[in-house]
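The structure is given below, and queries will be raised subsequently.
Complex shown without one protein chain; remaining protein chains in place.
As written, the chain order gives the labels A, B and C, with residue 1 at the start of each chain.
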Amino acid sequence: MQRKFSLTINGKPYADEVEPRLLLIHYLREVAGLTGPHIGCETSTCGACTVMLDGKAVKSCTLFAVQADGRDVLTIEGLATDVGLDPLQEAFWNEHGLQCGFCTPGMIMTARQLLEDNPSPTDDEIRKGLEGNVCRCTGYQHILNAVKAAAIQMEKRGA
Amino acid sequence: MKISGEYLLPVSRDDAYTILQDPAMLARAIPGCETLEKIADNEYHMKMKMVLASMSGLFDGKVRIADPNPVSQFRLIVDGAGKIGFMKGDGLLTLTPADGGTNVHYDGSVEVGGTIAGVGQRLLDTTAKMLIKRFFTKLNTEVAGSAASSGKG
Amino acid sequence: MATTTVKPETLVGKKVRRREDPRLITGTATYLDDIKLPGMYHACVVRSPYGAARIKSVNIKPALELPGVAAIFTGDDVKDLPSVPCVAQLPGLRMPHHHMLAQDRVYFVGHPIAVVVARDRYLAADAADAVEVEYEELPAVADPEKALAPGSPAVHPQWPDNTAFTFHQEGGHIEEAFREADVIVKQRITSQRLIPMAMETRGVVADWHAAEKSLTLYSSSQAPHLLRSLLAGIFGIPENRLRVVAPEVGGGFGSKIDIYAEDMLMTFVTQRLNKPVKWVESRRENFLGTIHGRGHVDYYELAAKRDGTMLGLKLKIIQDLGAYLQLLTPAIPTLSVLMMPGLYKFKHISADVIGAFTNCFPTDAYRGAGRPEATHGIERMVDILAAELKMDPAELRLKNFPAPEEFPFPTATGLAYDSGNYALPLKTALAEVEYDKLREEQKQGRQTGKLLGIGMSAYGEICAFGPSPATPTGGWESATVKIEPSGKVTILTGASPHGQGEETTFAQIAADELGVNIDDIVVYHGDTQLVQYGIGTFGSRGTAIGGAALYYALQELKEKIKKFGATLLEANQVSLSGGACIDEKSGKSVSFAEIAAAAYRALKLPPNTQPGLVATHFWEPPNFTFPFGAHVVITEVDRETGEIAIRRYVAVDDCGKIINPLLVAGQVHGGVAQGLGQALWEQAVYDDNGQLLTGELTDYAVPRAHMMPWIEASHTVTPSPVNPLGVKGVGEAGTIGCSPAVVNSVVDALSHLGVRHLDMPLTPEKIWRIVQAGGQA
Partner (left out) sequence: MIPREFDYEAPTSLQETLQLIASGERKLLAGGMSLIPMMKLRLATPDSLVDLGRVPGLNHIVESSGTLQIGATATHHDIETFPLIRGRCPLLAEAASHIGDVQVRNRGTIGGSIAHADPAADYPAALLALEAQIRLVSASSDRIVPAVEFFLDAFTTALEPGEIVVEVLVPAEPGAEGYSYEKAPHPASGFAIVGVAARIQRSGGKISLARIGVTGLGARAFRAMEAERLLESGSSLDQAVATVGEGEDANSDLYASAEYRKHLARVRAKRALEVALRRAS
């Protein structure tokens, strides 16, 4: 059984006919060609596949593509603009918030919601906010620094 | 994993012993049992569909009754395998007369393998207990039902 | 034409942000699963749910009939192919033939039975589900000590004692040491099985070109050249027709050094089908079928004098090998033996290793590979000795370190520690936490029932593997430096980094040596068609050996640049500085860019000089390097729940000279996270039948952001004399230093209750039970 659906990804419209069982992560990676979100587990625990759905961070491996019908998806590929990198991307780079980089796209997307919900989080709030994203390389310390740095940067921009 | 517990069946020990080894009764009481066919003395082929929350799986296996010591004790051995893994239960059932019927004490082990063992660890104990509870509850209902109908007759 | 710009400052030693990051933070990097080839098939592996079983039948017919299925292969199809390779050698080693698909029996849960190849991964999964396998379960054994006990089920029927090898090493006169001793302390110490859990699971894309009889294999690998050599041997494909590419690799921690059954299987499949084929491991497969780490049961005996002088150390290691021998499986515990004396001046040692087969997946190198086990053991034993002698554990350590002037320091295990000042990091860390004040606080706290622990480890490790005679894969590393006609610099390294950041550190080294802007340098790695033969990245060897090879290649190239410079300047002697050749006599200079142009235009060649600017260097190190350091951990134990809170974590590491402090800090933090994972949470648990009960991230607890303490990391710097950069390596330091410091801290918190030792992981229930029992458990 195939099902028609359409959605917006990073501001561009997409329309396709897919099996209902097609996971959103596979739609993004295999059909839309957006391989920034990664698959790190199958139990919705690692967060490497995190994208934003209607402005909220979600694990795209635990969502059927058809559930995103009519909705708006933002992936890591949609963050940087012609002007340059997003403050979070810039901060992850400056603060060495990544090593192998596999968890990074998901980590950045979750951090994005974290800062939207709470623009000046404490260390503990950042740690708690990132509990759904596993990084096996960094010990999280530089990630924490990166999120803090991005918060300051975004505050400056906003001000 | 070790399991043990006790249930009261509202029948005499002789009846309890018979009921617990009656394939028709077992087929009705074993949770998810779809068919139970005799393949040898005290040995049955079983097909069952396990349902737990959103999980479900078809199992194909055997039920065996061993070391019978009428009317106080026997072993019940159940094993089955399916796409989502396999399970084995081996329990010693001890029947003792009690107020209002017969106390059935079970003491044994459950072994689970495959995907269900690897990802369902935190729920195995709960699940095993729940299935055993369902088994005895169903048995109780069946016993009560047959007692009622035999009373009428 | 030349655009090379002069760089303004020295970069080595500075926090340079990484050059690999732009592609990683924008989601544009190419990892294995991002590779898509025209006509590519997808493979799915059917695996055993049993730890040990006889395969009665495999029925592929219902699966073959499903839509989109191209082929299904079973054990029979690959029975004549060679074994999955193990390159470690030990006298008398029993090596089972490790078929890439099971033959008549399965030996562990997850053992591959069949491979299903289909048009897409959804159809492959459906078809794999439809393969019918009938098993007859056999008795299994999953615990190495049980496996060695008489009457235990035989993992391999031909070897009923389950013993793959025994290994003995002795140094000095151990019995003498034990005769002389005033005190002997003994302890059984375990280092539990761990799952490496790289964020990216393994994967392979194999692409056979029948017309050329050539193969391109993409694999998420830490050692692509090694993979090429082994595959070439197994399949008889000449190496010059076999290209292995390690694309962006999402972490390895040792688990991607190996060649795996699936690397071979995909090679087999693509040759049979003449189509590219991809297999990507699921996380569950990663838990079941990628190497595990540790798996030790150790028995220690330490002999000492009453004054704390350590004399001799006996160690018996029972190594859980698993069912087969992967690439380096049996060699790992021998590394534990090498490092068993830790940083202490033992004159006498004796070690026995017994390698036990179990119905589990093989163990192999996981971050630290043998050294975390050794360090955990000796650092626990020192604390146990301190408790026995009623001596301060810091004092006992300081008493037994070799002095800085005693280096190179010969160990009883036959090594020569390169350089060290072992007291300095320990004293620094203790001063940082205000040790004496804490001891006072601890004393006070005990009166009100507060459980405060102060734990330390003084660790040493053997790194930069290593001289070739001591390394089964070869111990050297290679580098090529090319100056392109435009003056841009291309570096090819045989190391194959996967998160360590060598594209940055190597560019820093080259920028300084050549005096060019770092943006004019690009570092390539991981493609055997592009890069000269290399060994790979593991054992904290990337910079210490790969960086040294680069350094020497740069020196050769500089000589050649100077020759061209001298010719252009018509001078006898020139120096290279600030991106230019300078004739000191005349003061005239010629820019680096002009030299590059001249070298390729070749209009005016210096005598006996070939055109072009390329240098390649293969560097064989004379010795290992020996990083060291001290970690001090302050814990508070909740006596009601057994939960452990880390109040402070202070790490003072000495990895020799530091190329990039940002990256070194990252390595330490990440290392500590994995050490802490072992100390507190992680454990691969197999039940008696060989079922892996912690088979997913929902049961196996890796550290998450909210579980980690703030790590206060600093450094002492003792350059290594082994390589020209003075670096020692830092990839594994954090892991090695961490677990004993944490366990020592918690044992210290409970020591007044009589607790002497705790095995990892320190789960709340374990601690609660000990506290409940007043220390007796």
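Everything that follows uses one rule, which is that a residue touches a chain if its C-beta (ideal position, glycine included) is under 8 Å from a C-beta of that chain, and two chains touch if they have at least 3 such contacts.
Note that the structure is a prediction, hence the values are computed from the model and not measured.
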Of the chains that are displayed, which are in contact with the missing one across the whole complex? A, B, C
Residue touching the undisplayed chain, where the options are C:R121, C:H292, C:H715 or C:K728: C:R121
Given A:R29, A:K59, A:H96 or A:K148, the correct residue touching the omitted chain is A:K59
One chain is left out of this view; which of C:D129, C:D527, C:E556 or C:D759 touches it in the full complex? C:D129
Consider the whole complex, including the chain that is not shown, and state which of B:G32, B:G57, B:G89 or B:G108 touches that chain. B:G57
Per the touch rule stated above, chain C touches the missing chain via residues 121-122, 125-126, 129, 282-284, 640-641, 643, 680-681, 685, 693-694, 697-702, 707, 763-765, 768-769
Can you name the residues of chain A that touch the chain not displayed here? 1, 3, 19-21, 23, 42-45, 47, 50, 53, 56-59, 61-64, 66-67, 69, 110, 113-114, 117, 129, 131-133
Need a quick check: the contact residues on chain B for the chain that isn't drawn. 52-57, 83-84, 115-116, 119-127, 129-130, 133
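Just so it is clear, only the chains that are shown with their structure count from here on.
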Measuring from the mean C-alpha position of chain A to the mean C-alpha position of chain C, what distance in angstrom results? 29
On chain C, where are the residues touching two or more other chains? 284, 696, 698
Shared-interface residues of chain A (touching two or more other chains) are 43
Show me the residue ranges of chain A that touch chain C in the complex, using the header's touch definition. 19, 21-22, 26, 29, 34-43, 45-46, 48, 75-77, 79-80, 85, 89, 92-94, 96, 98-105, 108, 123-124, 126-128, 130-131, 133-144
Quick one: which bits of chain C touch chain B in the complex? Just the residue numbers, please. 49-51, 109, 129, 135, 284, 287-288, 687, 689, 691-696, 698-699
Complex contacts: residues of chain B adjacent to chain C: 81, 83, 85-86, 111-115, 117-119, 121-122
